[in-house]
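Of the protein chains in this complex, one is absent; all others appear in place.
We call the chains A, B and C, going by the order they appear; numbering starts again at 1 in every chain.
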Amino acid sequence: MDTFTWTEEEIDLIHEIRELATTKIAERATYLDSIGDETQDWVIPELLSRRNMLSPAIPREYGGRELSMCMHAALVEELAAGCAGAAAIVVANNYAVTPILVAGSKELKNEFLPYLTTKSPNLACTAINETRSDYNLERPEMSSEDITRILTFAEHKDETAIINGSKDYIINGSVAKFMLTLARSSESKQKSGLQFYLVPNTTPGIDVAEVLRKSGLRACHTVKIDFHNVTIPEEYKVGDGAGYLLLMQTFDRNRTLIGAIGVGVAKAAYEMALEAARSNQIFSGTNSYSHYVSSTLADLSTQIDAARLAVMRAAYYIDIDENYARVSIMAKLYATQVAQHVTSTAVDLIGRLGFFVGHPAEKYLRDAQMLSMIAGSDYLHRHILASQL
Amino acid sequence: MDTFTWTEEEIDLIHEIRELATTKIAERATYLDSIGDETQDWVIPELLSRRNMLSPAIPREYGGRELSMCMHAALVEELAAGCAGAAAIVVANNYAVTPILVAGSKELKNEFLPYLTTKSPNLACTAINETRSDYNLERPEMSSEDITRILTFAEHKDETAIINGSKDYIINGSVAKFMLTLARSSESKQKSGLQFYLVPNTTPGIDVAEVLRKSGLRACHTVKIDFHNVTIPEEYKVGDGAGYLLLMQTFDRNRTLIGAIGVGVAKAAYEMALEAARSNQIFSGTNSYSHYVSSTLADLSTQIDAARLAVMRAAYYIDIDENYARVSIMAKLYATQVAQHVTSTAVDLIGRLGFFVGHPAEKYLRDAQMLSMIAGSDYLHRHILASQL
Amino acid sequence: MFRHTIPSQETDLVMMAREITQNFISPNAIELDQRVGGSTDFATINLLAEHNLLAPNLPSEYGGLGISHLATAMILEEIAVGCAGIATIISTNLHAISPIITAGTLEQKQEYLPKLTNKTPHLAALTLIEHKPNLDIFAHPEAMSISRSSIKVKKGSEEGCTVLRGHKDYVMNANIADFFVTMYSSTPYGDKKDLQVIVLPMDTPGVAVGEVRNTLGLRSCSANEVVFDNVEIANNHKIGKPGSGLLVFMQNLDRSVAYTGAICLGVARAAYETALKTSKIRMYMGRPSFEESAVSYALVDMATKLNAARLSVHLACSLIDSDLDFSQAASKSKVIASSVAQEVTAKAMEIVGGRAYLYGHESEKYLRDAKMLSIVDGSEQFHRSLIAAQF
Partner (left out) sequence: MFRHTIPSQETDLVMMAREITQNFISPNAIELDQRVGGSTDFATINLLAEHNLLAPNLPSEYGGLGISHLATAMILEEIAVGCAGIATIISTNLHAISPIITAGTLEQKQEYLPKLTNKTPHLAALTLIEHKPNLDIFAHPEAMSISRSSIKVKKGSEEGCTVLRGHKDYVMNANIADFFVTMYSSTPYGDKKDLQVIVLPMDTPGVAVGEVRNTLGLRSCSANEVVFDNVEIANNHKIGKPGSGLLVFMQNLDRSVAYTGAICLGVARAAYETALKTSKIRMYMGRPSFEESAVSYALVDMATKLNAARLSVHLACSLIDSDLDFSQAASKSKVIASSVAQEVTAKAMEIVGGRAYLYGHESEKYLRDAKMLSIVDGSEQFHRSLIAAQF
């Protein structure tokens, strides 16, 4: 029986992060949620960097914690129970780190990974999505467009790459130390033309074009960025020519962590509803709502457990390098849906107070909704998974 | 305010049919359900014919009750509360009568409609669906096939029409006095080539190819029929050349009645669950399940009311000849889904006994499932409705 | 009741409401939603007052349009398509004056009702249910607090006069109302028989509007705390006979809840229409997403449910208009409209995708408004209990 159990140190770390998440992080997050996400706040990144939690999957040789994906998912869940936006900051870092770890040169690793493991906080980001001219009344001639339709272009000249284009929905983007940018390296419109470039934020030509004000996940600052003749050394290519595969791998792996955020938010909402019911003596035999409330909570808890199992299985498959694409999509889809259902039901159970700004239940609801948007819609995930049935 | 209210006579008729449905018809239906649907039983048709209820929409001049669609739907709901299969017999008759009423000649009406209004029971049917070679691994070349792909062919020769082909899912088919058969009257594969023919059951060449044994609705006998050189006078054409429009109209109008069957089954299941809860003192304050059961029942009752409103609105639109295609599809979709949800939940509420053959709740469950199949799948209805959004 | 039609002069009013909505309400809805701290759109309120739409079902003797409940619901749906919060300001008016209409004295009617039909807007607020202002506590207010009150009551100096101390929280329209209707219990945590509904001018000595409460949705309809500091309640402020409070409360909840149902319909319709429109222009895998049956069939289901909910709301209103038994139908209309609105707004966000999740996109607002509406005038679960009480 290959049952997975945590070591004592791992359990200690989980408890430590839970403590951090539900106290200092949650407190700051509530404040950030109330003021909106116009600016990048550094309190949460600082709290995380002090525990070396900004990118805990980075190997020890670069100063990281070298966590397994299982452990990573467990900690992201704990962070998300405090604040889903804080967890999203860490996951965004991991998105950026993944291509470097998988396909980056030793030099790139040495140069950039340590930024994310120092005591003073640094962030990283991926610039992949593009705002498309999707809102077009006329049906385009070509019907072969797909998710990898990338218009940002990198021209190779004199051992440099010059990047032009525009990228959207970039978490951590405004302050990221470096940016993993997906661009076409040739005129080819095929998937093979895709290439990741590591763009340091000091490079001239990077402009924050728009700050995205989000309905939830406001603790993670999100922007749109324009690239105007952004020129980097050619060595900052990550994984020469394997851009599409690297992209898929990055998404497949990190999708699991989005699922973990879902589990964390759902857990927080469920525990709040349970606590509320307890402190209001709903479970005393005489309350006529007792059976209704308790069986609703039992259902929520059943679903949260199943979602956690789905996430953990995907994480485990990644750790042992089994085929994880399918299970990671399932984990993301299921956990996101559970998070949305649980947070909405929790508001109902908590009652009128849960509907007011400042009550955590109301924030959980908005945060959970956002999970359908980051890293691709549910429709898109179903589309990818359908091709693998 | 154009509020619809029943007249006193209408209310009396509704009560009369409710009484009939929940006593003699329900009793016979339980028996028929237990023996399966291998043969055509005449007890229920006889009970119906005695009240002139086999095709109550037929105008008075042909001996019918000339009911409005609203009244028709109300009575079908009552019949279905006793037995959905009995209601389906009546609805199948109305499917057959609709093209004649809409587009049939005076002679056809005089000759055939009175069969369905006599004291001795006669049935009618429509032969429209065809068993298609759908189960085909290879994707066909032509992609323009649609629901109206009819392969049955009628050759016109010497003032006769000679019909060859095969029709499936024919309720009342094995004994129907006459059969409204949809066939192509020309080589054209276009919709314009469709034509309804009235085929008397005495015509040689009609063979029952298969008796369909159904999961539910067993009180209505259903067969597959082959046509071998079935020769009828040319005058038995119904609505010359307007076959497709007549087909659409027949479906749009009668779809509402399928919705009414759904409301009836749902009502019966709901009332049984309510009665069971009452007789078991579930609603006494001390029962811990009280709130859970009662709020579940409240939900079911809310949905049944909404389904009835949707059906009645569609019926009313038909009566005042407003554009009813859209509302009749909505009525069918909504009522069918409500019926399936209510009957399944009723079994849960009634508990273990509801799971045993012979308990009405178990029959309601199976009957409600069948409603998704007759007159086209839910997917098909969504497809048609989507084109009208 | 198979179709609910209204006379043509009422239809004209509904169409006028639609026009006002398109021209004046919809364009400002997002901005109002994003203003922090309960600011009020007085321009729109003025406009509504000008058209006598702040309480359109008031009889003409009080200056109202005297239109049916059904037409009023239709107007609320139209306005809610543009902004559910504005529609809620009106429905709060209607709910507040309902006890006065059904149980008030002629003097009370003549004093308060004409305020709402004045060209200069005067609004009404309503606060019947109490809330514990403790964020950590599970407050199922409908289940717990109808018959409970933390407001301290003592006998006043004059005969029959009562003095109140305490506060009510989350009072909609409080900061803009001329008068408000509330309920107290003459014995703390006492019997349901001790409940009393009263109407008070906002400028009654001792009444103060306290802190603004920010809400998940319906933000253009502000909610505040109301503080009672030794407020003397003279007998002519009491509505209904002594001890009739619960009856008055329940009766008028039934009369008003279908309006909230109508607002749910408006939000759901707005979300559906946005999703439908977007699906026909937004590309997904190289073609408009509407051409994906996963999307178009989802829209079909949304439209189907929305229609079933609308019929339920209209039935409840017709029954009130026809003076038939409406209490079951009213509760059912809330249950179905509220749950359909929540489902439709969530699906709509999924269909719109991407930008729908950004703060300030209409789809995101619809979701919050629909969720918020689920608690207004009693949660779904509370209304299920009311329905079940008649089993």
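What we mean here is this: a contact is a pair of C-beta atoms (placed from the backbone, for glycine too) under 8 Å apart; a residue touches a chain by one contact, two chains touch by 3 or more.
All values reported here derive from a predicted model rather than from experimental measurement.
Set against the missing chain, the residues C:Cys161, C:Ala294 or C:Ala389 yield one that touches it, C:Ala294. In the complete complex, the hidden chain is touched by one of A:Ile150, A:Leu180, A:Leu274 or A:Met373, namely A:Leu274.
Residues of chain A that touch the chain left out of the display are 1-4, 70, 274, 277-278, 283, 291, 294-295, 297-299, 301-303, 305-307, 309-310, 312-313, 315-317, 327, 330, 333-334, 379, 382-383, 385-386, 389.
Seen across the whole complex, the unshown chain contacts chain B at 36-37, 132, 134-137, 139-140, 142-146, 169, 212-216, 273, 275-280, 282, 288-289, 292, 340, 344, 347-353, 355-359, 362, 365-366, 369-370, 372-373, 377-379, 382-383. Residues of chain C in touch with the missing chain: 292-297.
As a convention for this text, only the chains that are shown with their structure count from here on.
Centroid distances from chain C, each centroid being the mean of CA atoms, peak for B. One finds 42 Å separating the Cα centroids of chain B and chain C.
Counting partner chains per residue, chain A has residues 288-289, 292 touching two or more of them. In chain C, 381 are the positions where the chain touches two or more neighbouring chains simultaneously.
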